[in-house]
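Sharing a structure here in structure tokens format.
Left out: one protein chain. Kept in place: all the others.
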Amino acid sequence: MSGYKASLLARECGGQLQGPDVELTGMAGLKEARPGQLSFLANPSYAEFLGTTQASCVIVPRSAAAEGRTLIISDNPYLSFAKALTFFYNAVKTRPLPGIHPTAVIDPSAKIDATATVGAYVVIEAGAAIGANTVVMPLCYIGQGTSIGEDCLIYPQVSIREGCRIGSRIIIHGGVVMGSDGFGYAKDGEKYFKIPQVGNVILEDDVEVGANTAIDRGALGPTIVRHGTKIDNLVQIAHNVHIGKDGVVAGQSGVAGSTFIGDRVVMGGQVGIIGHLKIGDDVTFGAQSGVLKSIPSKTVASGYPAKKHTEARRREASVALLPNYIKKINALEKRITELEKKLKDK
Amino acid sequence: MSGYKASLLARECGGQLQGPDVELTGMAGLKEARPGQLSFLANPSYAEFLGTTQASCVIVPRSAAAEGRTLIISDNPYLSFAKALTFFYNAVKTRPLPGIHPTAVIDPSAKIDATATVGAYVVIEAGAAIGANTVVMPLCYIGQGTSIGEDCLIYPQVSIREGCRIGSRIIIHGGVVMGSDGFGYAKDGEKYFKIPQVGNVILEDDVEVGANTAIDRGALGPTIVRHGTKIDNLVQIAHNVHIGKDGVVAGQSGVAGSTFIGDRVVMGGQVGIIGHLKIGDDVTFGAQSGVLKSIPSKTVASGYPAKKHTEARRREASVALLPNYIKKINALEKRITELEKKLKDK
Partner (left out) sequence: MSGYKASLLARECGGQLQGPDVELTGMAGLKEARPGQLSFLANPSYAEFLGTTQASCVIVPRSAAAEGRTLIISDNPYLSFAKALTFFYNAVKTRPLPGIHPTAVIDPSAKIDATATVGAYVVIEAGAAIGANTVVMPLCYIGQGTSIGEDCLIYPQVSIREGCRIGSRIIIHGGVVMGSDGFGYAKDGEKYFKIPQVGNVILEDDVEVGANTAIDRGALGPTIVRHGTKIDNLVQIAHNVHIGKDGVVAGQSGVAGSTFIGDRVVMGGQVGIIGHLKIGDDVTFGAQSGVLKSIPSKTVASGYPAKKHTEARRREASVALLPNYIKKINALEKRITELEKKLKDK
């Protein structure tokens, strides 16, 4: 396989070449790399493998720069790794050709850009719009009046219901359901009376949504995910939720109705946030946090109910000591009783 | 846009008009409403917006009735809001025309009512039945012998396997998988031997099932969801579970095999209930409850392991105090040692 010069890759990934220029044909982890491959050292705990790796070149932080081999020095080795891998990947990936598969069922009033790709058995309803260079893979459903911007990638079996607004450079993975009805009912005696969900879903540019995630439409008004936020698999976003920009929502987390989440909020896996809360900017939630109250900006929170992480850890440590402290309390009680007896005897 | 008289809407939503009749063209929240729109005050904490809303009419509880503007007085403003919104929504929504899309693949032995709608690329197997006015949207799969009642709405990409019984007026959202095999194996040394899952799923009338939820078929006999129960997105209902009538199961909750849940049980989000339990009627579970034991009727439970909510809160409060109490115990120990020394010295 012909490859690329390390000097070219250094430029592409924002690093500096050190040592002799070499030809590189792909990337792998330090342990797995073979001669001719590029690797990376982003986590200092893997530094031991730097001596033994067979990689012909390694992206390293400045602190790990060493003589005698080809390195790419980077201030952000993990980002440089991501950029180098993107370079290799773009060189080989095959984007489907523009055009509409003959089996796609597309309403005549839908507007499909001439550079877009629409796969087999896709159904696109009236008034929908698909932007330039966007790829809609097989077996997707795009509802009435829904618009999808440019350079999006919609994987197979995604369903986006009517009236949603999907920005540009968005990736939606397989099995995602977007714009399903919010879970809203009014109590009517013992029965539940369905509240029509007449809002929609708005995804701003550069959002990514993981496999089998569900994002409900608003009851009145939209459910919104702002610029650049990344959502993992099997996440539940309820009606009228707002998630700010550049956030991260890890797998199986859920946000209940009307909760407002600020910018740059990071949620670990399986986090749950109840409805009608306000979460500030730059909040981080540990995995499995159960959030029952609004949380101010710049908080690191964890546990159930979620509280400041330092406080959660302090309680956790106390609980670990508790069985021994219960023994101690019982022992102290005996000593007090003994003292009381002695004092009485005197 | 032409609208509807407030007096008409008052009748439709079970309220009483007060003040001058006006023309209303739609609904919005108190803060968002523009002139010509109807709004509602269901939550007393929003009462402050009643003075400033631009809405031309507001549905209010009797306690908030005030002179000088058009109001609809209701004993249940949230229900009246739901009914008014349904009225507006029904007036504009476009139900797909009855008929079978030419691309649908339907076994000749399946019975599709003449008033039903079957969308593009739907697959319906032998012996299945679709009732009057039911809409099956594109890309759904209906298995052999499965019956769906009247006035149901099956959103795109739903899969219902063989032999299931779906009642009437049921809504199933996108990506739902119903009738998948229950998770049952017999241990055979270190291996697992699959137990055929030969039961089915029964949904009674007026059930709603949220996006990407999974309801497994019974091993022997059915998995059952009774009349009127509402199930949210990404919920897991295992084999042979019974959920009583008029219940609510919020997003990402899961119920393990053979657990029996009574009527009017409400589960918050991300609740987990292990298998083979009996949950009584009118039980409420807080979000993220982990239910490891059967729970009697009329209990409000929360926490892990789930216990009475009052008890869970009491323990929670104790744990919050624990770090300070541990300091106190250590201080008390010193005082006791001091006392013991003094008493010895005397």
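To keep things simple, chains are lettered A and B as they appear, and every chain counts its residues starting from 1.
In this section, contacts are C-beta pairs under 8 Å (C-beta built on N, C-alpha and C of every residue); 3 or more make two chains touch, one makes a residue touch a chain.
In this text the structure is predicted, and so the values were computed from the model without any measurement.
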item: Option from B:36, B:290 or B:323 whose C-beta touches the chain left out; value: B:290
item: Identified contact with the non-displayed chain, of B:234, B:250, B:265 or B:295; value: B:234
item: Listed residues A:12, A:208 or A:311, member touching the removed chain; value: A:208
item: Hidden partner interface residues of subunit B, rising order; value: 105, 121, 123, 139, 141, 157, 159, 161, 175, 177, 180-181, 183-188, 190-196, 198, 212-214, 216, 220-221, 234, 236, 238, 252, 254, 256, 270, 272, 274, 290, 292, 304-305, 314-315, 317-319, 321-322, 325, 328-329, 332, 335-336, 339, 342-343, 346
item: Absent-chain interface as seen on subunit A, which is shown; value: 27-29, 32, 76, 78-79, 81-83, 85-86, 89, 101, 103, 119-121, 137-139, 155-157, 171, 173-175, 208, 210-212, 228, 230, 232-234, 246, 248, 250-252, 264, 268-270, 287-288, 303-304, 316, 319-320, 322-323, 326, 329, 332-333, 336, 339-340, 343, 346
